[in-house]
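Missing here is one protein chain; the remaining ones are kept as they sit in the complex.
As written, the chain order gives the labels A and B, with residue 1 at the start of each chain.
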Amino acid sequence: MTGQERSTFLGRTEGLYRRRKAFDRVMTGAMALAVVLAVIPLALILFYLLRNGIPGLSWDFFTQDPNRPGKPGGGVRNAIVGSGIIVGMALVIGVPVAIACGVFLSEYGQNRMGAFVRFLIEVMAGIPSITVGLFIYGLVVANQGHFSAFAGSLALAILLVPIVARITEEMLLLVPRSLREASYALGAPRWRTVLRIVMPTALPGIITGVMLGLSRIAGEAAPLLFTALGNQFYTTDITQPMDSLPRRIYVYATGPYDYWHEQAWAMSLVLVGIILVISLAVRALFGSRVTVRQ
Amino acid sequence: MTHLNLSPVRPSDEPLPDMLRETGGASAEFAHAAPRPMPEGTPIALSAHNVGAWYGSKKAISGISMEIAKNAVTALIGPSGCGKSTYIRCFNRMHEFAPHARVEGTILLEGADVYAPGVDPARVRQRVGMVFQKPNPFPTMSVVENVAAGLRFMGVRNRAEISDRVEEALKLAALWDEVKSDLKKPGIALSGGQQQRLCIARTIAVEPEVVLMDEPCSALDPVATLKIEDLMRGLAERYTIIIVTHNMQQAARVSDYTAFLLMAGDGAGHLVEYRSTADIFTNPHDKRTEDYITGRFG
Partner (left out) sequence: MAIDRLEHSQRSALGLKNRLKPGDWLFTAVTGFAAIVVLAVVAGMFLELTQQAWPALRAGGISVVWDTAWDPSHKVFGVGAFILGTLITSVFALVFATIVAVLVALFLVEIAPGWVARPVSYVVELLAAIPSVVYGLWGIFVLGVFIRDHLGPALIRYLGWVPFVDGTPLITGLFSACLILTIMILPTVMAVSRDVIAAVPRSQREGILALGATRWEMIRIAVLPYARSGVLGAAILGLARAVGETLAVTLVIGNSVQIPGNIFAPAYTMASVIANQFPEATGLHRAALIEVALILLAITFVINVVARLLVWKVTGGQRAVVQE
């Protein structure tokens, strides 16, 4: 075929090309539209959080415990502290298991056993949080005869493990094989290679995973309804029922009092704020490494 | 095969003006300054005038002008980092796919400016195909689907025609006999050398005018390399081939014309010498070319 003929050939496909290009433009428009569609509701949520939440913030809001229902005023100190304790304890329980699990999958997961564990983790990730709450209710609360913050943490930890484990595995697998091989070539044993070479390389990704897990469980109320229950009063005793922010938002949102609604917005603002601050802090600490990940 | 790992010339080693001698600098009449090593009257497929390319603020190549003979193999040689790959990626406008990438100068494909306003890179790439350094077959596609991947851009949708074209492309790429019994197999199940020939088949299936090859053998073993070199000679009957290689023997074996690029003091690649392969390897005009091809470089 000569160049002349080929040019004619391109000419022949001009109509096809126009259609292809037009479709390309349509899809580009669809993508841009999707961004707008996605951002609008989410921007609205932030807007209303600020608009309805800020009026409810006050010194009392952070330092007082709730009044008896129907008496305006009071605060949610018990819920803020309770959330911190319950979530913190859940991280302590869940993160080591999750990371160990992720390492197991990435290192030994290329066989049937690994496929089975991966499958279970996937199942676990899909388990509704409310059933996890009922599970712990049956396992811990019903057996002990009382609700407790510890039971709540256990439920949250179960939610945390699959999220963090999966992301850990994925991040470890993203580490270039050549890095491992270089380490093996130097005679390093497997555990050393993983701990010294693979994990540090994947660390930003793993931290992102833990953050994702944290932000997911910090806002969970469903598994706490039947485990940590809630508490009108301030407590730091993990064997006792303990209040948490999401659970109190749930109660106040459905309640009849306007000041409850105001406090629910304020608590939501605080909860979202805390989550934002944590992620910003992580980003500030590991910022350069997080952005290295393409 | 020798892998030459030569450090670039520092400014103190060579005076810069001399470096730019062959390229003629930014002459107003650059069209005449573009080196034409081919005999008078040879058809020209591509002509590049004063091409420069940047990655962000880093200039990768500077003021390179060349005319590329049609239906011939043109090799670009030079040490690593001299901008050979960047240069050919300008020919099919692939360079601009990199973040913050920029190109200046003129590239004419059969006389038409590929960087003219309103020219769609996709259109250029239909005419200027490319084979990459590492074989990159599409992993979710079978051998056949890989080769047929670009046919839909030509409006080829008829099953029989697709399989004819696939077969022809695989034969041209000297792969047909090895894969004809398992065409449904995933493309990535092939060996590295086969994968690269699959990528060549994929490229020539859409019948481009020019095929750019960016160090196509650098990830392959010597046997696979020889196969692809043999293939290239045959392909030159139908296509204009531009190959980047850091392997001088390869350039000597497969090409009709050879250009030698070198990084200059400004960190960007410049054209040092561009002549017929026989000339450049037997009788280099430039001292640096001679040093490079004789291995006495630096």
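Just so it is clear, contacts are C-beta pairs under 8 Å (C-beta built on N, C-alpha and C of every residue); 3 or more make two chains touch, one makes a residue touch a chain.
This structure is a prediction, so every number in the text was calculated from the model and none was measured.
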| item | value |
| --- | --- |
| Candidates A:Leu57, A:Val81, A:Ala222 or A:Met242 - the one touching the absent chain | A:Ala222 |
| Contact partner of the left-out chain, one of B:Thr140, B:Asn158, B:Ser191 or B:Asn283 | B:Thr140 |
| Contacting the left-out chain in the complete assembly, out of A:Ile197, A:Val210 or A:Val272 | A:Val272 |
| Chain not shown: contacting residue from A:Ile130, A:Leu203 or A:Ile238 | A:Ile130 |
| Positions on subunit A contacted by the hidden chain, ascending | 20-21, 23-24, 27-28, 30-35, 37-39, 41-42, 44-45, 48-49, 52, 96-98, 100-101, 103-105, 107-108, 110-111, 113-114, 117, 119-132, 134-135, 138-139, 142, 158, 161-162, 165, 173-174, 176-178, 180-181, 184-185, 189-192, 194, 212, 215-216, 218-222, 225-226, 246-247, 249-250, 253-254, 261, 264-265, 268, 271-272, 275-276, 279, 283, 291, 294 |
| Subunit B residues touching the omitted chain (full complex) | 92, 94, 97, 99, 120-123, 125-126, 129-130, 132, 134, 136-141, 149-150, 153, 186, 199, 202-203, 206 |
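The rule is short, and it goes like this: only the chains that are shown with their structure count from here on.
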| item | value |
| --- | --- |
| Geometric centre distance via CA averages, subunit B-subunit A, whole Å | 47 |
| Interfacial residue positions of subunit B with respect to subunit A in the complex | 43, 45, 70, 110, 120, 122-123, 126-127, 153-155, 207, 209, 238 |
| Subunit A to subunit B touching residues, read off their complex | 1, 3, 6-7, 9-10, 12-13, 16-17, 20-21 |
